[in-house]
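A protein chain is absent from this complex, but the other protein chains hold their places.
This part shows chain A:
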Amino acid sequence: MTAMRKITPSEDATGTTPVLRVSVWRGTAEGGAYEEFEVPQQDNQTILDVVSWIQQYADPTLTYRFACRVGMCGSCAMMVNGKPRWTCRTHVKKVTEGGALTIAPLRNLPVIKDLAADMDPFFDKWVKAGGHHHPSASRHDPMPVITSETPGRVEANAGIECINCSVCYASCDTVAGNPDYLGPAALQRAWTLYNDAKEADREAVLDRVSGAGGCHNCHSQGSCTLYCPNELDPLSAIAGLKRASAKRFFKGGR
């Protein structure tokens, strides 16, 4: 970042610095278009560096979102050459196609402005799928001991590192076709709760994911698992929910 800030646009016009051709989506929910920028190329450069360079040196009105820059906060995801990426940890060299980049707001979400997508529907579904913990004991009860080897804990642990970046949600064609579908991240969260021994009502978790927008709509093609930058596996979590709900259906007819 420090090295990059020293470069001004006039330098790259002399031809000394290789230049990236970057198309950036500009606009609001009402509509917009791609705008072209030329950005000096660096040896080490992330997509977020490119976007920040544009905002700092070419057009200060460019709107985008980031916070941590180290892959923790989940706020910087965008579509890069048509694929959803966490931009702060996506290296330009790995994703450019012939020196060109196309950067757009996340798919499957409304646009606020330019590269900032409105994450509300994503989080609303998180809540709808019952994403918060329902305690089974109070602070006055003794703490149950659950080792990390317990099978349920192993299942839950596989999904808890989610950073809510919505990359999986943007990659999911079922979300694209069915706006009510809860989506991979919210369902994966439900699966971690279902496997949590401290969750008060695990049956209620299954109820919440078995409605018209629930886990049974997943087509199991696994874009979510392919694109999740944290290498989580929502596809398998959703398969787990389907299995658990089918088992319950045969047992109790629900």
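By our rule, contacts are C-beta pairs under 8 Å (C-beta built on N, C-alpha and C of every residue); 3 or more make two chains touch, one makes a residue touch a chain; residues count from 1.
Throughout what follows, contacts and distances are computed from a predicted model.
S.K.: Not counting the visible chains, the remaining one has a UniProt entry; which protein name from "Putative succinate dehydrogenase membrane anchor", "Fe-S cluster assembly protein SufB", "Branched-chain amino acid ABC transporter permease" or "Molybdopterin-dependent oxidoreductase" does it give?
M.R.: The correct option from "Putative succinate dehydrogenase membrane anchor", "Fe-S cluster assembly protein SufB", "Branched-chain amino acid ABC transporter permease" or "Molybdopterin-dependent oxidoreductase" is "Putative succinate dehydrogenase membrane anchor", the UniProt name of the unshown chain.
S.K.: If I consider the whole complex, including the chain that's not displayed, which of A:Thr46, A:Ser75, A:Asn108 or A:Thr174 touches that chain?
M.R.: The one listed residue touching the chain not shown is A:Thr174.
S.K.: Any idea which of A:Arg69, A:Lys83, A:Arg153 or A:His216 touches the chain not displayed?
M.R.: Once the missing chain is taken into account, the touching residue is A:His216.
S.K.: Could you list which residues of chain A touch the chain missing from the display?
M.R.: Residues of chain A in touch with the missing chain: 174, 177-178, 180, 210-212, 214, 216-217, 242, 245-246, 249, 254.
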